[in-house]
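Only a part of the assembly is drawn; its chains keep their places, and the rest are absent.
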Amino acid sequence: MGLKRRLYDALAPEARRSGLSMTNAAIVGLVILSFLFLALETEPTLQAVPAWQKTFHIFNVGVVIIFALEYAARVWCAGIDPDYRGLRGRLRYITKFYSIADLLAFLPELLLMMLGSGSTLLVLRVLRLARLIKIARFIPAFEALGAAVRRASSLLLTSLALAVTLVYVAAVLLYFVEGVGGVQQEAFASIPRAIWWSVATLTTVGYGDVYPVTPLGRFCAGLIAIAGIGVVALPAGVFASAFSDELRERELSSLRSELEQTKADTAEETLDE
Amino acid sequence: MGLKRRLYDALAPEARRSGLSMTNAAIVGLVILSFLFLALETEPTLQAVPAWQKTFHIFNVGVVIIFALEYAARVWCAGIDPDYRGLRGRLRYITKFYSIADLLAFLPELLLMMLGSGSTLLVLRVLRLARLIKIARFIPAFEALGAAVRRASSLLLTSLALAVTLVYVAAVLLYFVEGVGGVQQEAFASIPRAIWWSVATLTTVGYGDVYPVTPLGRFCAGLIAIAGIGVVALPAGVFASAFSDELRERELSSLRSELEQTKADTAEETLDE
Amino acid sequence: MGLKRRLYDALAPEARRSGLSMTNAAIVGLVILSFLFLALETEPTLQAVPAWQKTFHIFNVGVVIIFALEYAARVWCAGIDPDYRGLRGRLRYITKFYSIADLLAFLPELLLMMLGSGSTLLVLRVLRLARLIKIARFIPAFEALGAAVRRASSLLLTSLALAVTLVYVAAVLLYFVEGVGGVQQEAFASIPRAIWWSVATLTTVGYGDVYPVTPLGRFCAGLIAIAGIGVVALPAGVFASAFSDELRERELSSLRSELEQTKADTAEETLDE
């Protein structure tokens, strides 16, 4: 078995029936680690320490090189799959959604490094979030996410529309009670400002930077809170339950197909005997 | 086909089997836009800018004119429906709930504009919320809202009564512990004030403007919070689940009727052959 | 039909097959009103106004007299029921739970009024909460409350124990991280104080009077919040779902018995013909 074949088996998620290959597991780990470093890198107290600065630089260079090599290997061994054979096929391969994410995960930083710029530009760091897509392909749950959204799309849209309407109406009400009438609070001086209160209250986050102070305002806010909380939680709840249903179904169907496979294998063995 | 017929098909929601006509979709869009502008219009920082002021004025005039024309068109072509034919029918049409909402959506502002007053009175802005009813007729979910409330009405009332009782009893308790005894906190100096704390706590909003400070008060508040949170969330949860059940049923029944239609069409075609 | 019989029909909740008699509905309304007044009465800004003071006094005297009369009438006409006939029966009647609540709802205040004390003592106001029990007898949902607790008692206890354990362990953890180590925050200086933070966080109330400030403390708090929130919400959720199940079952069974009754009536009518 040639190097290309072995690379293909190690890299392509379709090559293995279940589970991740060692190489892909390592890539997932590296991506998670790179997110951890991305977070630490932005911390001013660490930026002030030269040793950390150096660590960040070395890590970033290392990650970019590894992902560049991985990309090259992926493009090279994609030819094992008949769909991506030849120059035409390769072109088809590198224009795939996941391939573009793979490219974005290292190319901008690589170019900058080759141009000799020591520090990484801020905006390039955001592009590192493309690495999320890199690992999304290995984790079935991320695919289930999209399926869950499609599954409950009309219910999601309706409940979202209802939540937004409620937030808006609550804000208009409190704007009139606290902002225009009442004590003319700064925080309720316009509907957009009142919406900030409305969102914070109806999601029950309640930062406490804005709240009604007049008796009437508090009365309205109390009624809105008791009546509205479940409604604003509805879209997230709908999505959460669709997502969990989707996951359960996938688990069931994968169990079932495994069982089928086992039965087929047993039947084959019995025939062999 | 005359203009009246074409207008009727474009405007009446009953005229189309499913989906919105282009005209109605545009009206929905305009209403949403007018809510966005209503919000921006109240923002003091934008009110200070003449360019924005002018934009608001032009937009408002435009919207009022469009809605006035739409109203006239609706009343004129209502005659296509035998129920609203003739002067008697038209009278019946314009006294309908939705027609009154259509009228409220533009008339007060139109009158003021014709009287030459440049600025719109504040209270008229609230009447713009009537535009919510304008679009409610096109969105089946808003109708489902009322059905959901009726469906779970007795359960809703009971859970609401329980929630209100719990809020009241918790307020009385903390009033005695923190307001009368304890350190005589201002925020717990009366039961109505304690209710503000009680609502903020039992809905888990927790602004943090009011909270018990004595050990006994904190002990009671902790017990109330652990025991009571789900109870106060009950009415909103009951409504949310009734609403989502209602939506799901409607979707199912619309799918079923579509299937029936398709079957009937197919049977017809088979007979034709 | 004598006065006693008519009073019995008007007062006893068992006398009517469904719904409340006018008298009892009035009593429920009066109790709710008396709770509203109890709340207003404690408000210092109203206490300072002589007119309000007078209103409160008249209202309280009126309510006490009405409830005293109601109690007398209840005891008198209880004799209609064979169980409570005679002196023995009456004694059995007035020692019932609901009768004692009826007595507590007016007697202490009545005594004080007769002794000539103008103002009502504070502690007597709490006894007015006994009026809650007065109306509990008419509202089937309050009875369902107890049934729901019994129904889910073992599940409730277990989930409550788990919630309390989690609150305790989270408090101990943050006490060590923020109180003993870290920056020795006052608010985490002992486990009981840390429990206040723990309850406020795990119920998601989050007043914001207490929160971790060290990176390690925030890391722990974040983990605890993500992992623990659903667990602490469990007892209230268990109760809420048991309560709503109980209500739905009761509604179903009352509908069923009504149906049975209607069927029986129809059958009777058919036989009559």
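Should a chain be cited, it is by its letter among A, B and C, assigned in written order, with residues numbered from 1 in that chain.
Everything below uses one rule, namely that a contact is a pair of C-beta atoms (placed from the backbone, for glycine too) under 8 Å apart; a residue touches a chain by one contact, two chains touch by 3 or more.
If you're wondering where the values come from, they're calculated on a predicted model, not measured in any experiment.
Could you work out how many identical chains the complete complex has, if 3 are displayed?
Of the complex's copies, 3 are shown; altogether there are 4.
Keep this in mind: only the chains that are shown with their structure count from here on.
Suppose chain centres are the mean of their C-alpha atoms. Which chain sits farthest from subunit A?
Computed centres place C farthest from subunit A.
Centroid of subunit B to centroid of subunit C, CA atoms only: how many Å?
Each chain's C-alpha centroid was found; their separation is 32 Å.
Please compute the C-alpha centroid of subunit A, do the same for subunit C, then give the distance between them in whole Å.
Chain centroid spacing, subunit A to subunit C, equals 46 Å.
Can you pull out the residues of subunit B that are in contact with at least two other chains?
Counting only residues that touch two or more other chains, subunit B contributes 192, 195, 204-208, 233, 237-238.
Touching subunit A in the complex: which residues of subunit C?
204, 206-208
Applying the document's contact rule, which stretches of subunit B touch subunit A when the two form their complex?
35, 38-40, 42-44, 122, 126, 129, 132, 139, 141, 144-145, 160, 163-164, 167, 192, 195-196, 199-200, 203-209, 232-233, 235-240, 243-244, 247-248, 251
Which of the residues in subunit A come into contact with subunit B in the complex?
Within the complex, subunit A contacts subunit B at residues 154-155, 158-159, 161-162, 165, 168-169, 171-172, 175-176, 179-180, 189-193, 195, 201, 204-208, 211, 215, 218, 221-222, 225-231, 233-234, 237-238.
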